[in-house]
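Up next, chain A:
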Amino acid sequence: MIEVRDLTINIEGKHITQHVDFTIPRGRITSLIGESGSGKSMTVSALLGMLPVDAKVSGYVMYEGRNVLDASDQEMESVRKQDVFTIFQDASNSFNPSVKMGRQLYAFSGERVGDTIDVFNEKMKLILDQLGLAWDVVEQYPFQLSGGMLQRCMIACAFYVEPALLIADEPTSALDMVLQKEFIQLLIRLNEERNTTILLITHDLDIVAEAAHEMAVMQQGTIVETGTVETVFSNPHHAYTKRLLESRF
Partner candidate 1 sequence: MKSRKALLFWCSLLGLIVFLTVFSNMLAPFSPNEMNMDDVYSAPSSDHWLGTDHLGRDVLSRLLEGGKVTLAVASGSVILSLIIGIVYGGISGYFGGLTDTVMMRLLEALITIPALIIILSFQAIIQGGMWGMTLLIGLTGWLVTARIVRSEFIRLKEEEFVKMANMFGTPVWKILWGHLLQNSIPAIFVVTLFNFAGAIFMEVSLSFLGIGIPPAIPSWGNMLYYAQNDILIGAWWIALFPGIMIFLTILSINFIGEAWKNPKRRRVND
Partner candidate 2 sequence: MISKWVGKRMVMGIVVLFIVSFLSFFIMQAAPGDPAAAFYGGNAQTLTAAEKERITRAYALDRPVAQQYIAWLGETVKGNLGTSSKEGRPVSEIIMERLPNTLLLFSVTMFFIIIGSIWLGTVAGMREGSIWDKGLSTFSIATSSIPAFWLGILFIYFFAVSLGILPSSGSGDVEGNGGVIDKISHLIMPASVLIVTHVGIYARFLQESIKIENSQYYVKVARANGVTESSIRKGVVRNASIPYLNYIAMTIPSFFGGSIIVESLFAWSGIGQLTVKAVTTKDFPLLMGSIMVTGILVVITLFIVDLIMYAMDPKMRKGGAR
């Protein structure tokens, strides 16, 4: 679905990523894994066409035969609105602090797909319930909720929208083990039932093993290894990947 070729991002003379190559096949769960600061979130920004203004970028990000990096702002806006949902890494700053959650959840989900408030209320209640959240959250402001609750609110919107492509940047970082497991199950169900393509960014190899089909390993701004999860796990090539796998057990 998305092909990243030779993606190099440069900010103020500093290389953030260099010659990044990987593919996100349609209908699969692809996992991007790598150390902190290796450029994962920046790569996501590039996929969305939302790099900082001072970023210099070269290479290709092909989406349905078009290079996202050359697309106009309007084009990207409509692509993001129609096909993609992104759960950002920092959930606690992902909501406007002075607007009630209910309105924001609606803007992220119901309004986007053209549902009325009533339809939204009904559908969202079910999803929140599945994620262990009470309906009360819609009456609260973001600063009254915990980081994990906010993360689940974002996840709820993603499940509501059922986008063609779901990008999730460390979506479970603030969740406990039980919730994390449930989320992974929901993610797998979304992929199987709705055929949603998923890019899952994580530090956690257990999650990769459980959910992902494909994986790419990133280190210091470069992709050091790609392949299906089985091949990489059974036969890692790069020293960094080996270290990662060893530390798992």
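Following the convention adopted for this analysis, a contact is a pair of C-beta atoms (placed from the backbone, for glycine too) under 8 Å apart; a residue touches a chain by one contact, two chains touch by 3 or more; residues count from 1.
With respect to how the candidates were assembled, all candidates are chains of the complex that A comes from, given by their letters.
Since we're looking at a predicted model, the values are computed, not measured.
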Note to self: Contact as defined above, complex as supplied: which of the candidates 1 or 2 touches chain A?
What the structure shows: 2
Check: What residues of chain A sit close enough to touch candidate 2 in their complex?
Finding: 48, 50, 77, 80-82, 84-86, 88, 90, 92-100, 107-108, 111-112, 141, 143-144, 157
